[in-house]
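In this view, the complex is presented without one of its protein chains, the others remaining in place.
What follows is chain A.
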Amino acid sequence: MDFKDSDQDAAFRQQVREWLAANALRRRDDEDLRTNESALLEYSKAWQAKKADARYACITWPEAWGGRGGRLIEQAIFDEEEEKLGLDTGVFTIGLGMCVPTVMAFADKATKARLVAPALRGEQIWCQLFSEPSAGSDVAGVRTRAVLADDGSGDWIVDGQKVWTSGAHYSDFGIVLVRTNPDVPKHKGLTMFWVDMKAQGISVVPIRQASDQRDFNEVYFNGVRIPDSQRLGEIDGGWKVALFTLMNERVTVGGAMGAGWRDLLKLAQGLPGLGGTGTAAGDGAFRARLAEGYVMSEGLRLTRLRALTALSRGQTPGPENSIGKVVAARQMQVVAYEALDILDQYGMVNEMGSHSLPGRFQWNFFWGAAMRIAGGTDEILKNIISERVLGMPADIRVDRDVTFKSLSERRASSG
């Protein structure tokens, strides 16, 4: 066992380091990037264009689409080196990680020629319009309707509401999952389209979150006309397309989310101990929890190294990768509560805006709660682990063999 790159990987890493040293624009933790969205977008787009010019933007994509036809381990190495310098802002993660690969797999040639290159260069940003007020974990339950226009144009008219859409307010395009046939079971009546976010009838309303921030949006569709040429995949074949999108989440190689156990130890070392002696880091109960939390977070980091090992051997990472978010999100929350506990009454003060150490734990306090839900709740992820990794049976589905319409009627009559 070792942590060394293979000769080929080491050469690539060296090349990446040299390129980053010569070309890096600025570090992500600059104050204005955190607080000023237009500065964030300006920086992100400029950095993405630089990466695209050097073919580092989407390393595993074919050269014909602006990638370099590279190996997955090369993308992972680039991500690692980029992360060390704090250069990536995540603005393009959903678009280039999920939406555009879906377009590449399901759109016609002309569409791809028009949309892929600008997305890769960061000139256009994409968002993913799947979740709805009545379709969260149960995403196949979407109600946003698309019906053929009655003018014989073949266009579709879309009405409904999407929700929790990250970045919708600054996105140029999106992919949207809609219901085209309510008279069949729910998975069988869905269709996927790509959509211009500036199209008439789309309105984006930021959501005021529990943390009093605004990162997610509601997106309303009011008689939005979408040409049939924007359809991705078959009519009523959208579930297959949606699964493709969701499977395309790339292997994450970053560290834990938010402030971690090392930060917690640092905080404790600067705070008074119980009974007025020593520091808060000296308390046995605190140390026990710190040890167990550290082992969970460190175990997660090491699990990612196992995935990288598989990638560098040209293998598919094992199922252990599925534990990532469910552990990381919970740890964020646990760390936050420990930190606010040792701050004692001062833990009630909100310093989230000031980027102080306590402020970072307050950020965890809210985002730990959010991250246990976003991108698949703890409960859904445990279903996935038990069903796909451990081979346990799927939940009993009472909605599988009934039409979507009768499901809605059933709910209306019982409610």
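Basically, a residue touches a chain if its C-beta (ideal position, glycine included) is under 8 Å from a C-beta of that chain, and two chains touch if they have at least 3 such contacts; residues count from 1.
Just so it is clear, contacts and distances are computed from a predicted model.
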| item | value |
| --- | --- |
| Among "Cytochrome bo(3) ubiquinol oxidase subunit 4", "CidA/LrgA family protein", "Acyl-CoA/acyl-ACP dehydrogenase" or "ABC transporter related", the UniProt name of the subunit that does not appear here | "Acyl-CoA/acyl-ACP dehydrogenase" |
| Option from A:T89, A:T111 or A:S386 whose C-beta touches the chain left out | A:S386 |
| Residue touching the undisplayed chain, where the options are A:L302, A:M348, A:V398 or A:A412 | A:L302 |
| Full-complex contact with the absent chain, from A:D172, A:D196, A:E320 or A:E351 | A:E320 |
| Contact partner of the left-out chain, one of A:M192, A:L290, A:A329 or A:I342 | A:L290 |
| Residues of chain A (touch criterion as defined above) contacting the omitted chain | 1-6, 9, 73, 262, 265-266, 269, 281, 287-288, 290-292, 294-296, 298-300, 302-303, 305-306, 308-312, 320, 323, 326-327, 379, 381-383, 385-387, 389-393, 395-396 |
